[in-house]
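Shown here: the complex without one of its protein chains, the others still in place.
Moving on, here comes subunit A:
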Amino acid sequence: MTTLTTRQTSRWERFRDSYLLYSFKRDLIAQVSLLVFILLVGAALLAPWLAPMNPYDLAQINILASELPPFWVDGSDPMYLMGTDAQGRDLLSTILYGLRVSLIIGFGAVAMQATLGVCFGLLAGYLGGRVDAFLMRLADIQLSFSTLMVAIIVGALFKAIFGGATFSDYAVPLLVLIIGLAEWPQYARTVRASVLAEKGKEYVDAARVMGLPSRRIMFRHILPNTLSPIFVISTVQVANAIISEAALSFLGLGMPETQPSLGSLIKSGFDYLQSGSWWITLIPGLVLVVLVLVINLLGDWLRDVLNPRLYKG
């Protein structure tokens, strides 16, 4: 028999030699996207320290300084780099805080979708039969409603029942819940398809012959082998969730104006677009576009790298 070198490789060494890193080093778009993404996330996380003002603190808001343009336009105030919105909040600070809200909702909703979708997809794919039929019909029904429609109905109902004040208090978890519940079938279908492909392989039979319980086979054996597609759709879904939240906020069913997300900022500025205060809508809109774009570009790159037809991992 051939002798193998018995040097143990650490996780870091394996990562360093991996195809993932290799292709990343060769892909300028992926590098720039990741850089921009990290900058945006970093800025959002550090908002309380980076932002010149706290937009949630009413004492810092000066209503007389409302609708000031950004610094490169005549009539700007050097105190407000990106100008101010209709309430006199510093736009830069509000965008940083809003970015944070948007990202929290985006990642929270995706975590929720992934948890539900992965569990349902695993169950449907592994158990098959009636469980599969039931869960997949449920997913079909869910998909036949658009996310926005579900969100609008649930949001409107919640507002009507508990009132606007309660809605404002629970807006973030509620939006996470709504967007998470509306989009789980994306995960469930992808995971189910991968599980069906993996289930027929002999290592799953070997695990069954060993006598392992189904739960362990599903989560310990099959799930790690379906991670690549989950990873790829997660990036797309984060972008989708952020857009859904922005759309909902734009319709007035998302974040309240007192703790604005990017979407509700765009909406609040929209009313002033006609009166010449374009920056209140345009600048947060630009940030939103850049955020979603870099996430999607990263997702595209990841999909190309993890595509088993291009590379067997």
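Keep this in mind: contacts are C-beta pairs under 8 Å (C-beta built on N, C-alpha and C of every residue); 3 or more make two chains touch, one makes a residue touch a chain; residues count from 1.
Keep this in mind: contacts and distances are computed from a predicted model.
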_Chain not present in the shown complex, as UniProt names it (candidates "TonB-dependent receptor plug domain-containing protein", "cytochrome-c oxidase", "ABC transporter ATP-binding protein" or "Ferredoxin")_ = "ABC transporter ATP-binding protein"
_So one chain is hidden, and I want to know which residue out of A:R100, A:R189 or A:H221 touches that hidden chain in the complete assembly._
A:H221
*Go through subunit A and note every residue touching the omitted chain.*
1-2, 4, 6, 8-9, 133, 201-203, 205-214, 221, 224-225
